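Take this structure first; my questions come after.
A single protein chain has been omitted from the complex, and every remaining protein chain is retained in its original position.
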Amino acid sequence: MCRWLVYAGSAIRPEELLYKVDHSLIDQSMHSKLGATTLNGDGFGMGWYDGPRPPGLFRGIGPAWGDRNLRELSEHLESPLFFAHIRASTGSPVQESNCHPFRYRDWLWMHNGEIHGFHQIKRELVLAIEPELFPHLEGSTDSELMFYLALSYGLRDDPIAGVARMVGHVERVAAAHDIRDPMQMTIATSDGEHVWVFRYSTQHQSRSLFYSRRIEALRELYPDNANFRRLSEQTRIIVSEPLGDLPGAWHEVPESACGLVDPGRDFLQDFHPEPV
Amino acid sequence: MCRWLVYAGSAIRPEELLYKVDHSLIDQSMHSKLGATTLNGDGFGMGWYDGPRPPGLFRGIGPAWGDRNLRELSEHLESPLFFAHIRASTGSPVQESNCHPFRYRDWLWMHNGEIHGFHQIKRELVLAIEPELFPHLEGSTDSELMFYLALSYGLRDDPIAGVARMVGHVERVAAAHDIRDPMQMTIATSDGEHVWVFRYSTQHQSRSLFYSRRIEALRELYPDNANFRRLSEQTRIIVSEPLGDLPGAWHEVPESACGLVDPGRDFLQDFHPEPV
Amino acid sequence: MCRWLVYAGSAIRPEELLYKVDHSLIDQSMHSKLGATTLNGDGFGMGWYDGPRPPGLFRGIGPAWGDRNLRELSEHLESPLFFAHIRASTGSPVQESNCHPFRYRDWLWMHNGEIHGFHQIKRELVLAIEPELFPHLEGSTDSELMFYLALSYGLRDDPIAGVARMVGHVERVAAAHDIRDPMQMTIATSDGEHVWVFRYSTQHQSRSLFYSRRIEALRELYPDNANFRRLSEQTRIIVSEPLGDLPGAWHEVPESACGLVDPGRDFLQDFHPEPV
Partner (left out) sequence: MCRWLVYAGSAIRPEELLYKVDHSLIDQSMHSKLGATTLNGDGFGMGWYDGPRPPGLFRGIGPAWGDRNLRELSEHLESPLFFAHIRASTGSPVQESNCHPFRYRDWLWMHNGEIHGFHQIKRELVLAIEPELFPHLEGSTDSELMFYLALSYGLRDDPIAGVARMVGHVERVAAAHDIRDPMQMTIATSDGEHVWVFRYSTQHQSRSLFYSRRIEALRELYPDNANFRRLSEQTRIIVSEPLGDLPGAWHEVPESACGLVDPGRDFLQDFHPEPV
C-alpha cells in the first residue's frame, strides 16, 4: 500500500506539502495513520507539470524521508500541478520502474491499493494491453499495468470511462479465476490540464481518500492561518490521508466515487466498473 | 552488450578471476577489448552454487569496478561453479531485475547480445511463455525473456533443444515482422551440475566466446605458472573475452556452436535453431 | 538509534536470526519495540568471520527489509561469529561508509546510541585519533569515530580499557563544552576470537541490551523446541532487543556493564569510564 498527494492550483514549491505541514507526506512515509501499512519506505516519486510538454519525473528507490535530492527538488521546483507518491511494496521489486507516478506522454498516473491474486491473472491482463502501448511497460507492478489497461480502454478520450472499463476487465478476469474482491484502489491521473481521482474497491471497503475544502471556507474558519492566505481560491489538494490536523479542512471522497478536479467545474459522482 | 564468465572446477574464490588476473572481468568492465562496447558499467551480477540447493545471487546496479560488496563477496565466498556478468544496457533500465545471471529454481542463465527489433516483437514473445512461468518474469530485458522462452520450450529436459527452439521461435516471429538478423547471442546456463554454452547469431557473425585450454596442456606450456598448479584438471573457464594474455591458453568457440562443460564428457557441436 | 545482533557459536547461516525467528532483526527494522525509534531503515550491515583473516563486510544504504542481496547472503553464508546492524540515522548521511559494522583489520565494531552535542565536539575528538589511524576514517558518524578513538586508546591490547578511555575522553571534552550527558551507547567489538559488549550512558539510562540464556537451561525449559537442539552449548547471542518471545530466554545486561563473550570464560562486570 502507499500514500499519495495531488496538488493543483497556483504554482508552489512541493516542499510546502511534502515537508512543511504537520503530518506531511514525508511524515506519512514513516508513520501513516490511515494506511494499510504504517510504513511507506519502498521508493517514492514526484511528477510535475511546468508548461506545454510532458511532465517531469523524479523517482528514487530509497525511503523518501532520507532522500536529499527529493528535498532539494521540492525546494527548487515550482509547479501548478504535481503528483507525489510514497510506496510500500506489496511484493514487486523496489526499482525506479516500479515507482509511481507512471508517465505516458502527457499523462501521469498513481495508485494506492492492489489487485488481489495479481500473479494468477497478470499474464491475461498483460495480453489486453494494446500492442503499440505494450513496449512502454517498464516495470512489474499491478499499478503500472492498470495504467496501460486504462490507456488501452480509452483513458485519453474519456478518463472516467477508461478507468471504468479497466476495472470491469480486471474484475471479469479475476472472476474467471475464482478470485474474490480483486480490486482495491485509489487513483489519480492527469493530462496536465485536469486531474481525475477515483476511489473504489470490489467489496466497497476502499482505502481512504480526501480532498481539501474550499479555500474561502477555510479562511473563514481560520482567519489567522497564513497558509490559507497564500493559496489561491483555485487550490485543490487530494490526499490518501489528511495533512495537518485542522478540523473541517478535509472532506472524504465517498466510497465508490470519482471526480474531476477543475475549479468551477469540479464534480464528484458515483463510480461503477463497466463490463467489457 | 556485456561481458561474462563461467567457472567450473575445484572450489575457488571468485576474486581469482574477477580481480586478480590480468585483464580480469572487472578490468573488462572498464576497458573491454573485444566487446561491442568498451564500457560495461550498467550493473553486474554473480550467481554461485554451493551445495544441493538453488544458487546464491548477488546483483547490483552500479558499475562493478567500484562495488565494495562485490569485492568482499568475491574474497569470502568459495564455489566450484559460478557465473559472473557485467552489463552494458542496450536500452532497458538499470535495475537489479535486469541484471544477469537470471535464476529460476536451480537454473542460472546469462547472455551477451541482443534481439534486434525487440520492442516490435516483445509482446508476441511474452505470449509464448508458459502461463505458470509467466509470473516469475521480473525485469524488462530481452535476455530474461529468452530464458523464460527456453524454459517454456523444454530447457530443463534438454537444454540444447530448449535453446534451439527458443531461437527458432524468435527468428520466426522476427521474420513475420520483417526484422532481419534478429538474434545475437552468447549464452551460458546451468542446473548446478552441468554448464551449457552457446554462440550463435542469425547472420553468423556472433560475439566472441572462448574456453580455457586443458590445464595439463597449460602446465606443460607454462611450467613455472603457479596458477596452473593450483587449479584442478577438471577446471573449465568460459569467457566473452580472454582473461590474461597467455598465448595458447584459450580456444575460441566456433561460430554457431554449443557445448557441454563437464570434464570427461565435454563436447562442442554445431548449433542450429529449431523451427517451432 | 539502531538495532544490532551478535552471534557466536557453532557455524550457522545468518538467516536463522535475521529472518526466521519471530521478531527477527529484519522485523525490528520495521517495528522495533524497545528502540528509541521504531523504524530502522537508514542502511544496514553484516560482518562475518570465516577463518584466519579479516572478516567479510556487506553493507547497503536501502532498508534491510527490502534488500534482496542481504537475503541471499544470509542464506548462503555460514559463520561461527557474525555481527548484524540496522541503522536509524541521527543526522549523518545514509551512505555505506556510515553503515555498521566498521572494520579495522581483524576488528569489527558496531554501536547503538549517540554522542549528544556531537557536532560541537567532533573536531576535537577527531584530533585525538592517532595519526596513522586517521586515514582509515571513511564516514562521518559518531559511531565510527568512537571506534577509532578506542583503537587509539589501546582497544587492541585491552578492549575494556580502550573503550573506558574512549568514553572518558568523550566525557571530558563534552564537559569542557558544557554538554551534559554526552554518551549513550551499547557497543559490540570483536577480533574474530572474542567478543566484548558494553552498555553505558553518562546519565545511567542506557539503551537496552540482552544476552541469551545458556542453551542447556533453555533446552530444559523448552524440551520440544527444535532450534535449541540444533544450537551448540557454546552459542551466545547478544541483541539490542530480544528475538522471539520466549519467557526466560534472555537476560538483560545490567546498566553500566561490560562483558566478554567466550564460553567457559564469559564474564560480566561493571563498566566505568577511565579519565584520560
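A, B and C are the chain letters, set down in written order, and residue numbers restart from 1 in every chain.
Criterion: a contact is a pair of C-beta atoms (placed from the backbone, for glycine too) under 8 Å apart; a residue touches a chain by one contact, two chains touch by 3 or more.
These numbers were taken from a predicted model, which means no experiment stands behind them.
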Exercise for the section: Using the touch definition up top, pick the residue from B:V6, B:V21 or B:I61 that touches the left-out chain. Expected result: B:I61
Problem - Option touching the unshown chain, where B:L25, B:L57, B:L70 or B:V94 are the choices - result: B:V94
Problem - Residue among A:D27, A:E75, A:D106 or A:E274 that touches the chain left out of view - result: A:E75
Completion exercise
The missing chain sits against chain B at residues 30, 39, 41-42, 61-63, 65-66, 68, 89, 93-94
Fill in the blank from the handout: Note that chain A touches the absent chain at residues 48, 50, 56-60, 68-69, 72-73, 75-77, 96
Problem - Missing-partner contacts on chain C, residue numbers - result: 92-93, 95-97, 119-120, 122-123, 126-127, 129, 131, 134-135, 137-140
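FYI, only the chains that are shown with their structure count from here on.
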Completion exercise
Expected list for chain A, residues touching two or more other chains, is 93
